[in-house]
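Removed from the display is one protein chain of the complex; every other protein chain stays in position.
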Amino acid sequence: MSDNATPTTPVKTTGLHVGDAGPGCKKVDPIIIADGVKRTFGGLTAVDVAHVEIPRGAITALIGPNGAGKTTFFNLLTGFDKPDEGKWEFDGRSLAHVPAYRVARMGLIRTFQLTKALGLLTVLDNMKLGAKGQSGENLFRSVFPFFWRKQEDDIEAKAKEILSRFKLDAKQEDYAASLSGGQRKLLEMARALMSDPTLVMLDEPMAGVNPALTQSLLDHILDLKSQGMTVLFVEHDMHMVRHIADWVIVMAEGKIVAEGDPHEVMRDPAVIDAYLGAHHDTDLGDDDDPETAEHIHALKELIDDEQ
Amino acid sequence: MIDWIQIFSNAAQELISPTTAAYALAALGLAIHFGYTGLLNFGQAGFMALGAYGFAISTLTFGFPVWASVLVGIGASIVFALILGIPTLRLRADYLAIVTIAAAEILRLIFTTNTFDDVTGSASGLQGYKGGLAALNPIPPGTYGFGPFTYNAYDWWIRILGWTVVILAALFTWSIMRSPWGRVIKGIREDEDAVRALGKNVYSYKMQSLILGGAFGTLGGMIFIMPRAVVPANYQTSLTFFIYAILLLGGAATILGPIVGSMIFWVLLSFFSGFMARAVEAGWFPFMTQVQAGQLRFILVGIAIMLLVVFRPQGIFGNKKELSFVR
Partner (left out) sequence: MESTQSVRPHSRGRWLILLGLLVSALTLSGIAASPAMADEGGTDSQAEEFEYFFSGNVKYNDEPLEGVSISVSGNGYEAETETDENGQWTIGVPEKDAYEVTLDEDTLPEGVIVEDGQSTVDAEFGLTSRKAVNFFLGEGQRVTTDYGAQVLIRVVNGLNFGLLLALAAIGLSLIFGTTGLSNFAHAEMITFGALMMLTFSTTLAFPVWLAILIAVVLAAGLGWTLDAGLWKPLRKRGVGLIPLMIVSIGLSLALRYTFQFFYGGSTRQLPGATLPREISLGPILLSWIDVASMATSVVVLLAVAYFLLRTRIGKATRAVSDNAPLAAASGIDVDRVIRIVWVLGGGLAGLAGILWAYFRPGVSWDMGFQILLLVFAAVTLGGLGTAFGALVGSLIVGLFIEVSTLWLPSDMKYVGALLVLILVLLFRPQGILGRRERIG
């Protein structure tokens, strides 16, 4: 594992897979194993993953063109959506029919593409909400502070410690709604840490973040790994993927089309096809359509990476 | 000439009237639902009806003592909350609104229909259930008080009882809302998926909130019938809307808001009705009849709801800081 003192040159974790790198390949120490997970909306198949394993203790990026089913796959893994069929497990325990809140209690914490900071709660309350197993969260005990006062103080100390690491301590009494987009992303990540998760799943952590905050966010993600957590994230920013990911899984049209080390996977013709294919499907007259523009941008980055 | 003293003293009486206490309690329940948890309960009238009928029927039909009648009412409201909550609390917020409003109407229609006349008294309702409560009155018979606040022993008894319940409920709400439980509840109002992703059983919390706020409405329904009879026509949808008006006036996510909101609402309404009635009588508004003057206040309540939501969504007691972030 890595113990990086200089976060700008992250130490990559290697040797994660068994045999050839490819879609659905075996991992040495998988934390999540999904088998035949399928989800359809009406006639449209959003996710159809035959087999995939997420390596433990590493940073894995889930990439793919828009509509590839990445967010839906996230929702399925975390219990926010139910697949039509399939089975998947986390740390050896099956997650089928497990509601989202139980998944979270098992140590699998996620963030959302559209940040879900709780606007009219203070930053500190946002943090405290993240802590697990609070006895004061029981209605009957909540009336009597002596049941939960001590635990509350501990939680507050921990929250303040994490907030200062994320440089949000000056804001702790402010409403989360007053934070900037990037600060909310930071808060959401910090809040996730309150429960000491084993796996953190980040849905587009860089989307809408002010470039000034990007480096800090990257450092925090690398920091998660150095503390022994596993990270799975969805991202469009290819530079970021190349920079911090130890492993990359590529989805297109609901399927896993490629897997591997970030540098090798970019050379995989299936990946380029996936991005091109997504582009070809759309009407060429729609170039100013934001989605298409994003595909083209992603493709350009891929080609840049190749050179 | 207009008898201003009469108008003012009638209005002042509303400050501590049992009706004001009943609405304050129902509004406090709605504050738990709507203000703190973000649940759109449009069936608070149904919870109040369950309190009124639960108490009256237990006393009249089954001859239960007061404490048992109160428990029956609360029990009925818990069952009602479960029936409402189980299908809807997993769905989008507006489904709960439609289901609660429909369920409250179902209750009212069931209490109104001739089919169960023996038990419910159908459209003319029930009375004669106050004996048990009057027997518990520790105040010796007589008339007490000063100025407009002069009442007999029973009237004082129900006022003291009603406001004691309101104060206890407010203290209880205050203590749970500053606890970690309250934090989860407020988190759910902001974004339930985020709270779910942090490992909280959102469904269970919403159910607890629905039951608790509903029980407050039920207690309010019991206080409401202490100075009057139980009449099904009182439990129409507009009752719920009036309670919303009170809640919005005071501030939806506050403890004092529903209580002071109820006082302001009733004092103003009584003052306005009294003034309009006397003014029409005195010929100030020749184009208006007494009946029309009586309807004006409902128009006013409607307009007040609209203006409050648009221009002061946090109410009188709401946090000013919140205003800039309210969507």
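Order as written gives the chain letters A and B; numbering starts at 1 within each chain.
Just so we're on the same page, a contact is a pair of C-beta atoms (placed from the backbone, for glycine too) under 8 Å apart; a residue touches a chain by one contact, two chains touch by 3 or more.
Because the structure is a prediction, the values reported are computed rather than measured.
Taking the complete complex into account, B:T115 is the one of B:T115, B:N152 or B:S204 that touches the chain left out. Among B:T19, B:N41 or B:S262, the one in contact with the hidden chain is B:T19.
Within the whole complex, the absent chain has one touching residue among B:I7, B:I57, B:V72 or B:I101, and that is B:I101.
One chain of the complex is left out; on subunit B, the residues touching it are 13-14, 17-20, 40, 86-88, 90-91, 93-95, 97-99, 101-103, 105-106, 109-110, 112-115, 117, 122-125, 127, 193, 224, 227-229, 231-234, 236-239, 241-242, 244-245, 248, 266, 269, 273, 291-292, 295-299, 301-306, 309-310, 313, 326-327.
By definition in this document, only the chains that are shown with their structure count from here on.
Centroids built from CA atoms put subunit B at 45 Å from subunit A. Every residue of subunit B that touches subunit A in the complex is listed here, in rising order: 172, 175-176, 179-184, 186-187, 189-191, 193-202, 208, 212, 253, 321-322, 325.
Touching subunit B in their complex are the following residues of subunit A: 78, 80, 99-102, 104-105, 109-112, 116-121, 125-126, 128-130, 132, 134-139, 142-143, 145, 148, 152, 175, 177-178, 188, 191-192, 194-195.
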